[in-house]
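Structure, as structure tokens:
Complex shown without one protein chain; remaining protein chains in place.
Showing chain A:
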Amino acid sequence: MEEPSKFERYVYKNASVYHYMKISLVLENGNKYITDAQFKQLIICGLKDLYGEVGASFPFDLLKFDQNELTGILRVYNSGLVKLWSALTLLGSYQNEACAFRVTQVSPFLLALSGNSRELRFGDQLIW
């Protein structure tokens, strides 16, 4: 017989090693064909332009990429969040075409990125 479970409670503060960002790329002249590797390379170039080779030498993951919507989910170590976010903000062009990154959501929990109540819309737009 298993013993009845004892009550346990743990509080973790700042224990999440990563931050996660949901981003989308907006191009001036509409969507282009961009592969996931090109998308990640674009972000790396933005980082290098802003922080140099050494400053940009931290890893981040492109966990998911939607080629149709040009949206992605990034995972970065906490120490790299500010640099990554600032590089995304200041990135202005892709292959000589004006572009902008929109940061839709940022969280220390990847699970939180799946439930963004700001996406709740009514009327013509579907709730999903």
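Here is the rule we go by: a contact is a pair of C-beta atoms (placed from the backbone, for glycine too) under 8 Å apart; a residue touches a chain by one contact, two chains touch by 3 or more; residues count from 1.
FYI, contacts and distances are computed from a predicted model.
S.K.: One chain is missing here; what is its name in UniProt, given the choices "Ribonuclease P protein subunit p40-like", "ER membrane protein complex subunit 10", "Sorting nexin" or "aldehyde dehydrogenase (NAD(+))"?
M.R.: Of "Ribonuclease P protein subunit p40-like", "ER membrane protein complex subunit 10", "Sorting nexin" or "aldehyde dehydrogenase (NAD(+))", the absent chain's UniProt record names it "Ribonuclease P protein subunit p40-like".
S.K.: Even though one chain is hidden, which residues of chain A still touch it in the full complex?
M.R.: With respect to the unshown chain, the touching residues of chain A are 2, 4-20, 36-37, 40, 51, 55, 59, 61-65, 73, 75, 78-83, 105-118, 120, 122, 126-128.
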